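Here the structure comes first, spelled out in C-alpha cells, and everything after it is commentary.
One protein chain omitted, others in place.
Here the chain labels run A, B and C in written order, and each chain numbers its own residues starting at 1.
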Amino acid sequence: MNSFGNIFRISIFGESHGPAIGVVIDGCPAGIKISEDMFEVDLERRRSGQKGTTKRRETDIPEILSGIQNGVTTGSPITLVTRNKDRISSDYELFGRIPRPGHADFVAGVKYSGNADLRGGGHFSGRITWGLVAAGVIAREIIKPAEVEAKLVSAGGSADIEKAVNQALAEGDSVGGIVECTVRNPQKALGEPFFYSFESAVSHIIFSIPAIKGIEFGSGFAAAGMKGSMHNDRYIDREGRTATNNSGGINGGITNGNDIFFRIAVKPTSSIKKGQMTFDFEKEEMTMLEIGGRHDACIALRMPVIVESATAIAMADLLLIDRGINQRKQDFHSL
Amino acid sequence: MNSFGNIFRISIFGESHGPAIGVVIDGCPAGIKISEDMFEVDLERRRSGQKGTTKRRETDIPEILSGIQNGVTTGSPITLVTRNKDRISSDYELFGRIPRPGHADFVAGVKYSGNADLRGGGHFSGRITWGLVAAGVIAREIIKPAEVEAKLVSAGGSADIEKAVNQALAEGDSVGGIVECTVRNPQKALGEPFFYSFESAVSHIIFSIPAIKGIEFGSGFAAAGMKGSMHNDRYIDREGRTATNNSGGINGGITNGNDIFFRIAVKPTSSIKKGQMTFDFEKEEMTMLEIGGRHDACIALRMPVIVESATAIAMADLLLIDRGINQRKQDFHSL
Amino acid sequence: MNSFGNIFRISIFGESHGPAIGVVIDGCPAGIKISEDMFEVDLERRRSGQKGTTKRRETDIPEILSGIQNGVTTGSPITLVTRNKDRISSDYELFGRIPRPGHADFVAGVKYSGNADLRGGGHFSGRITWGLVAAGVIAREIIKPAEVEAKLVSAGGSADIEKAVNQALAEGDSVGGIVECTVRNPQKALGEPFFYSFESAVSHIIFSIPAIKGIEFGSGFAAAGMKGSMHNDRYIDREGRTATNNSGGINGGITNGNDIFFRIAVKPTSSIKKGQMTFDFEKEEMTMLEIGGRHDACIALRMPVIVESATAIAMADLLLIDRGINQRKQDFHSL
Partner (left out) sequence: MNSFGNIFRISIFGESHGPAIGVVIDGCPAGIKISEDMFEVDLERRRSGQKGTTKRRETDIPEILSGIQNGVTTGSPITLVTRNKDRISSDYELFGRIPRPGHADFVAGVKYSGNADLRGGGHFSGRITWGLVAAGVIAREIIKPAEVEAKLVSAGGSADIEKAVNQALAEGDSVGGIVECTVRNPQKALGEPFFYSFESAVSHIIFSIPAIKGIEFGSGFAAAGMKGSMHNDRYIDREGRTATNNSGGINGGITNGNDIFFRIAVKPTSSIKKGQMTFDFEKEEMTMLEIGGRHDACIALRMPVIVESATAIAMADLLLIDRGINQRKQDFHSL
C-alpha cells in the first residue's frame, strides 16, 4: 500500500539507510515542462541543516530515471531517486530488542516478523518523505493556477518557535508544532462523493506522513462549540464567494472555490537524548534507554513543504478524476 | 468513488428522496453468522426520533438482497437496502437557485452541471450513512474480538448535551459536538505503510461522513504543545503495553495492541429555521433564506454509531490485507 | 473483487436463486438521458426463451434504485436491480456432494468452506450477467459515437447454428460457439500503458463472463503463423486509416481509430441431461450424475449482447481515464 491516488498515482520506496529512496509518478499528463532546478527549492526546504534539525547532510538532488525527455513529461511514469549517503547505522542495532518509545520499531518487528530494516527508521523514517516532496513539484504544475502554502505557526505551544526549539535542544528533548495550510485559487468541484471527499483524500495522504496526530478543516474542532447560524458561510456573489470561510473552502466534500484551509498537529520527535525507562524485550525487564546520534529537535520545522506537496498530490488526483468524469460546459448560476 | 476498501470493500448508493438507499459489501469472508436482528440495535441508534433530531420516521429495516443464505455469509457480495418512505420533496426545489449556506447544494450544482438530485440533500444527505451503519454490523463481526465504542462527549461546547440541544432547538438553530471513539482489544499490526496507515484508513472513511470537521488520534492537537520526553509512551511488558497512550494505540501508522483512541469534531447542522442572508444565483442579489421542514438540531447526536461503523469497516479492510500478506507465526519478543 | 473499472466502476451482486440480482454503476457522468425502455432491447436479447435456451421466464425489467432523476443521470451511483422469480432450487442440493463436472460447485465449496450458495449456480450463474447487460446500456451512451456489435458465427464447429443446437438438444447435450465483436467509430487513444492496455481491459472483463475459454484480437492466433511483412497494417491517410486491420484497431495496447475487432470462444454449457460418471465426495466413489432441470443447450446464443455490454463498459472506463489525464487540443499529424 505504498501507492496513493487513483489516476495521478505515486508509489514511494526506500529505507533511510538503504541504497536509495525514490518515487514513481504515474498518470502525469504529457507535455508539462519540468527542469531539474524546479526541485531544488522544495527539496532544500525539506532538507536537514536548519537550526534544531539533524546535522546529517543529504545531497538530495533527484536523478530522473524515466518519464521526462528534453525537460518535458512524456506521459509515461516519472521516476525520481536519490542515493542515501552518510549512513551511520551502528546506533540502530539495539532497537529490535529495546524498541524506542513513540517509534515504529515495535510494530515493525511484529508486522514483519523481525525482518524489517530498522536502521535509521528504515521505511518508517521521515526521510521517505523526500519522495512526497519530489512528486509534489510535479503535482503543483498540474494544479495550477491553484497554489498551496503551508507554514509552522507554533512549536511546543508557543508562537516563538525558535525559542521553543532551542530550549528543547538544550534539554536533549523535542517539541511538537502546528502547521497551517492554505490553497489559493483552488479549482471548484474537486472531491468525489461518497468516499473520496476532498477531506478524505487530503487526510489520507497527510496521515501517511510520520508524526501527524490531527487534522482539522476550516473551523475544525472549534465548530463543535458553534451554532449553525454562526458557522454557515453565506454566499455573497455569483462566483460562490462566501462572507466567512468556516467550511475551509469545502462543502459536502467538494471544493467551492473559496480558499481551502486546514491545520495539522505534529507530535514532538520521538528520538531524544534524554533517558527514558522502557522495556527490554530480550531481558524482559525495564531499562534506561538513551538515544544517541543526530535527531531533529522539532520535526515540525520540516513539515510545511511536506504538507504542501502532499496536498498538491491529492489535488492533482482529484482534478484528473473530476476532469475525466465531468466535462462541464457551464457554471452553476446559468442552470 | 463511492467505494471504500481494498479487500473488504463497500459500495454505497442512494439519495435521500430516491426510491432506496443501500450498500454492497464485497470481500466478506464466508461462514459468518448474520441475522436480521443484528442490524436493529445499530440502525435504531442511528435512526431519527431522538430529542432534537428530525421527526421523520425511517423504517430502516434492511432487506438482504444477496450474499447471505440461511443466516450465513456465502462469500459473494452482500447487498443491503432500505426503501425511502415519507418523502416530502417540495421544500427542496428552491435550493438550486438559492443554495443553502453550509450545504452541498452549490458544489453539487457546479460539479454535476445542474443534474444532481438536491431533494433532501440527495446523495449528500446524512441519510446515506445508513449504508455505513449496515455494513458496520458485518465489519464488527470480522474484527472480533476488537470492539469499537464511540460516544458524544460535548455539544455546543458544553458537556450538558441535552441542555445545549434544547437551547438550539428553541432558537431554531443548531449545535456541533465532539465524539470520542475507543477500540478495545485491537489486533496488533493493522496499518500498511506508507499510504494506508491506520490513521489514513480511518480518517479517509471518517471524512466521508457529512459534517465532520476534524480528527485527532491519541494526544492529537495537544501533542503540538508537548515535549518528546512527556509524549513518548514507554513499554512496560512483553505484550507491548505502554504506561501512557499518547500514541492512541498507533505507532508509525500501525496498531501496537494498546487501545486505539481518537476524537472527532462535528459541525452544527447546516439546515436551520433561523433566517440567513445569502445569494440568489438567479436574481443575482442577496436574499433572506428560511429553511422549513424537519432537521436535526444536533447532527452529532447520531454520530457515535456511524463513527463506530466506519471504524470497524476500515479495520476489517486493514485486517484482511495484513492477514493476506503476512502469515506470522511468532511474536516480536521471540525473534 | 466484484467490481470492474477505475473511474467508470461497476459492482455486481446477486445469486441465481437469491432474492435479487443487480449492479451499481459508479463514475457515470451526470446529464445522460436514460429511460427504462432503453434497457428492454438488450435485456430481451440476453433473456431466456430462445430456441435451445432455458424455458425459465425471467421478467428482468430493471428497477432503478438510485442515480437517475427524471430520466437523467445525476452523477451519483446508479443502482439497477431485478427480482428473481420462478426459482426451483430442489435440484441443487446434491451438488455440494457430487459437484457437477465443468461447474464451479467444487471450487466454490473449497473456496468458501462449504458456505457458498450453490442453488442455480449461485453467484457463479450466467444469470449474474444481467447486471453486465444493464450497465452496458449506460456505458454505450458514454462511448458514443462508438458502436459495439457482436454476433454468434458458429456453434459446435458449424456455421449452421440452428442445426447444431437442435442436434445437441435432441441428444440431451450442449455445444459451444464462436462470437465475433466489432466496434465501429471507436475513439482514438483508448488504452493505458503498461498494464491497462485496451486488450487487458477488455480481456479482463470478458473472462469474468462464465464459459469463456479464449479471446483473440485482430489476426489473433493466425498471427503466430504470419510474417511481419504480411501482418503489419500500413497507414494510408492522415486519419491513420490502415490498408489491412490485423491489429484489430489496436497498436501498443491503444486504439488507433480503425475498427476494433476480436473473437471469443464459448464452451458448451456444462449442465447436460446426458449421464456423466463423476466422483461422489461423500461416499468417496464414482457415480453416475444426470442433471435435471432446464438448461441452455448453447450458452453462446446469449453471448453477443453480453460481450457487447462488457466491451462498452471497459471502453467507458478507458475513455474517462484518457479524458481525465490527457486534454488533447491537436491531432497527431499537426505536431
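The definition used in the following text is that contacts are C-beta pairs under 8 Å (C-beta built on N, C-alpha and C of every residue); 3 or more make two chains touch, one makes a residue touch a chain.
The structure presented is a predicted model; accordingly, all values stated were derived computationally and were not measured.
J.: Looking at C:32, C:215, C:260 or C:305, which residue reaches the missing chain?
T.: Spelled out, the listed residue whose C-beta touches the missing chain is C:215.
J.: Pick from C:71, C:114 or C:292: which residue touches the chain that isn't shown?
T.: Considering all chains, including the one not shown, the answer is C:114.
J.: Using the touch definition from the top, which of A:36, A:63, A:237 or A:284 touches the missing chain?
T.: In the full complex, the listed residue that touches the missing chain is A:63.
J.: Which parts of chain C face the unshown chain closely enough to count as touching?
T.: These residues of chain C touch the chain that is not shown: 1-4, 6, 12, 96, 99-104, 106-114, 123-124, 128, 154-157, 168, 171, 173-178, 188-189, 191-197, 199-201, 203-208, 210, 212-238, 240, 242, 246-248, 251-256, 265-272, 274, 276-279, 281-282, 284, 286, 300, 321-322, 326, 328-333, 335.
J.: Give me the chain A residues in contact with the hidden chain, please.
T.: 1-3, 9, 11-15, 18-22, 24, 26-27, 30-31, 63-67, 69, 72-79, 81, 108, 111-113, 115-117, 122-123
J.: Tell me which stretches of chain B touch the chain missing from the display.
T.: Against the left-out chain, chain B lists 6-8, 27-30, 75-76, 193, 320-327.
Assume only the chains that are shown with their structure count from here on.
J.: What is the chain whose Cα centre is as far as it gets from that of chain C?
T.: A
J.: Distance between chain B and chain C based on Cα centroids, please, to the nearest Å.
T.: 36
J.: Identify all positions of chain B at which a residue touches two or more other chains, and write them in rising order.
T.: 1-3, 12, 108, 111-113, 123
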